[in-house]
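Please read the structure below before turning to the comments.
All protein chains of the complex are present and in place, except for one that has been dropped.
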Amino acid sequence: MQVKEYKPLIVAFCCNWCSYAGADLAGNNRLSYPADVKIIRVPCSCRVNPMFILRAFQRGADGVIICGCHPGDCHYTSGNYYTRRRMAALFSMLDFLGIEKERTRVEWVSAAEGAKFAATMNEFAETVASLGENKRLEDLRCKR
Amino acid sequence: MNNMEETLIPKIGVITDVRIDTPDIKTFRVVTPDGKKAFDHRPGQCAMLSIPGVGEAMFSITSSPTNTEYMEFSIKKCGCVTEWLHQAEVGQQITIRGPYGNPFPVDDVFAGKNLLFIAGGVGLAPLRSVINYCRHYRDRYGDIDIVYGSRSKDDLLDYKEIIEEWSQDAGVNVHLTIDNPQEGWDGHVGFVPNFVKELGFDTNKTAVLCGPPIMIKFTLEGLISLGFDKTQVYTTLELRMKCGVGKCGRCNVGSKYVCKDGPVFRCDELEELPDEY
Amino acid sequence: MQKITQNQLVEKAVSLLTDGTVSAVLGWKKGEFDYDITPAVFKTADEIKENFVWNDFCGANFSKYLVAQAGKHEGKILVFLKPCDTYSFNQLLTEHRFDREKVYAVGIPCEGMADIAKVKELVGDGIVSIEADGDSLKVSTLYEDAPALVNAKDVMAERCVNCKSKKHVAYDELMGEDGIVLESNRFDEVARLEAMTPDERFAFWQNELSRCIRCNACRDACPACTCEKCVFDNPASSVENKAPANSFEEKMFHIIRAFHVAGRCTDCGECSRVCPQNIPLHLLNRKFIKDINEFYGEYQAGAEVGLRAPLVDYTTEDLEPGEVFDRGDKDA
Partner (left out) sequence: MRKVSLDSINKVFGKISESNKLYLPVDGSDGVAVYTEWSEGKEWSNALNTVRSPKDFFFPQVENLMEFKTSGKNIELVDIRDEKEDFVIFGVRACDVRSFDILDRVFLSDPVDSFYASRREHGIIVSVACSKPSETCFCTTFGIDATNPAGDVTAWKTEDSVYFKANTEKGEAFMKKIEDLTEECDDSAVTAQKEKIAKIMEKLPLANLSADAFGGGKTDTFFNAPEWDELSATCLGCGTCTFVCPTCQCYDIKDFNTGNGVIRYRCWDSCMYSEFTKMAHGNNRISQKERFRQRFMHKLVYYPENNEGIFGCVGCGRCLAKCPISMNIVKVMKKIGGNKSE
């Protein structure tokens, strides 16, 4: 039997105004990043409820990254500041429960930073790949 | 492999016809994938329909047991399962299990009696099965009166069948009413309980009642004021159910389980139950 | 052990009820044994005289009951608040969860509550009576002829051993003397866990959370959990469930539960008190409190009415989520 090469599944929550456009730009500039990065567009990074992140892991994600406008540049003035606090608290809690801290990340990517988007995704996918499959927040029912 | 029969494991059913009855009620025709009726039932019994991933819910079987080809379900859009069903197309598979509950006593108590059916809104759904059964075996029963009311003419379920079939039958009297006056409606206008009182039925009848709880309550009062005894009146209840066989505990009212001991109750039996339905 | 006596509280309750200041009293009602005390709403002086109890097992935090009870009765309801309860009281007021005008709050000092499980650990099962005797509890059991004397300190509930404050932050009237905010060791256990490796922490929590039976007692007792419809009860949320189907759901429930109260949790410890499976749920809440203190400055939920909870606030200089791991070298 051929062993399937392990490719991490990454869920990227991208804010509509900056990071999603950044991903677009990366595409337009033909910058490559792994196909296993699944982008979910959200109106603002602060739309991302901690439940979304946990659910992404439940449904098979190996890493979850949240991308928003740079602090100070939020389309809604302050959304990403809230994201920053919330995710700091959540990530610290996940770490407290012994879940690999490298599996979650927040990055600020503007609409002009296509290259940063691609680089971030490449680097994040590599980090997650080195951790292997998500075992600690997996739901076995979804893995069949 | 555990080969015991298990009621919780359903059969597959196929929707072979969808009829739009009113703006929020559709009637679904269901058979097994090989085109047969899923199981036999008695008038007033129910079946559990489900869509995997959406949910399972109990519905009364609206078609008559005398129909040996298929079953019909008249379903009002009001929750997640029903909403999903309402957007289902012909050919859609669902799951079906049953029959559940006690039927109306059509072959003993009702035999030879004059019958009075009173329904409000989608409450006609469970009665349609009995009415058509009694029409099929017309000679076993006395006169049949049907009082049916809804919010408007458009909300009358099975209107075509009522006009073209029921009201044409000998010895069957159909009395329709709608809540508010409407253009193109020259029939009675008013609520069912009042209409029943206005019609002033003889008490030599057995009454079968189904509709919203408030309608049941006032119609029952109306019937009693006409001289009916509670032992002459039957109704059918609806509560949340999960198993359908009196085990999951949801439809437990007093010592009865509506799924197993009901849904058909005689009104004096209901009186013995705590007021929780 | 408690400095204030049951009689004093009964007198206070009866007099406030008789003079019409209040029309109902939220208090502790005695049970079958000396430790199974039920929160109750008293309506008459006779009921209070007969059944009101105050001893070392009156742990229940009444603040949350005010959401349902304040305004339910004609006039005001009297509530007795221990120092830790007053924080929850303020936090609920901050969130406009009850009408302050409908409540008459009497602050009462608390010397720490006993944990019946610890009592049983020391003296065994079959307890027929527990009496306070100075700084000790006199415990009689079915199996020993002479009652056992246990030091109240030895059977004190964890949350009371690590009491954060003896100061009442809200009341209409105070009985006895007010205390002060204490220097507690309540974060020690969190720090101990932080110092473990992720693998050890994972094993620790896996063991603890796997016992969860999802009875929702932690949520239902929590004075910060007052949503009208909890996300875990809402079929439309797609995370609603009655049982932890697997280890993922156990974790999700507890992470989200703790996160929903992060910044609003006053660390009253009710979650751990009510857990039938002895899961140290307060550690999750304390982790958030500790983090918030370290990331955004010391914050005590409920210390004052109207404080803005840290997670619904921000500064432009906040640390980045990635930086939370870089403080110290605990995982390195």
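Going by the order they are written in, the chains are A, B and C; count residues from 1 in each one.
Please note the rule applied: a contact is a pair of C-beta atoms (placed from the backbone, for glycine too) under 8 Å apart; a residue touches a chain by one contact, two chains touch by 3 or more.
Computed from a predicted model, the values in this text were never measured in an experiment.
Novice: One chain isn't displayed here. Which of the visible ones does it touch?
Specialist: A, B, C
Novice: For the chain left out of this view, which of C:11, C:36, C:50 or C:135 touches it?
Specialist: The missing chain is touched by C:36.
Novice: Decide which residue listed in C:75, C:134 or C:276 touches the omitted chain of the complex.
Specialist: Touches the omitted chain: C:276.
Novice: Among C:65, C:259 or C:314, which residue is in touch with the absent chain?
Specialist: The one listed residue touching the chain not shown is C:65.
Novice: When the complex is taken as a whole, what residues of chain C touch the one chain not shown?
Specialist: So the residues of chain C touching the unseen chain are 31-33, 36-41, 60, 65, 121, 124-128, 142-143, 207, 211, 213-217, 219-221, 233, 235, 241-246, 273-274, 276-278.
Novice: Would you write out the residues of chain B that touch the absent chain, in ascending order?
Specialist: Missing-chain contacts on chain B: residues 1-2, 4-10, 12, 50, 52-56, 78-79, 82, 89, 91-95, 238-240, 242-243, 245-255, 272-274, 276-277.
Novice: Could you please point out the chain A residues that touch the chain left off the display?
Specialist: 59-60, 141-142, 144
In the analysis below, only the chains that are shown with their structure count from here on.
Novice: When you average C-alpha coordinates per chain, which one falls nearest the overall C-alpha average? Tell me, please.
Specialist: Here the chain at the core of the arrangement is C.
Novice: Using only Cα atoms to place each chain's centre, name the chain farthest from chain C.
Specialist: Centroid comparison gives B as the farthest chain from chain C.
Novice: Could you put a whole-Å number on the gap between the CA centroids of chain A and chain C?
Specialist: 36
Novice: Just how far, in Å, is the C-alpha centre of chain B from the one of chain A?
Specialist: Centres of chain A and chain B (C-alpha means) sit 52 Å apart.
Novice: Considering chain B alone, which of its residues make contact with at least two other chains?
Specialist: In chain B, no residue touches at least two other chains, as defined above.
Novice: Which positions of chain A touch chain C when the two form their complex?
Specialist: So the residues of chain A in touch with chain C come to 50-51, 54-55, 57-58, 71-72, 78, 81-82, 84-101, 104-106, 136-141.
Novice: Can you list the residues on chain C that touch chain A in the complex?
Specialist: Result: residues 190, 193-194, 198-206, 231, 239, 245-246, 248-249, 251-252, 255-256, 258-259, 262, 284, 287-288, 291-292, 295-296, 310-316, 318-325, 331 of chain C touch chain A.
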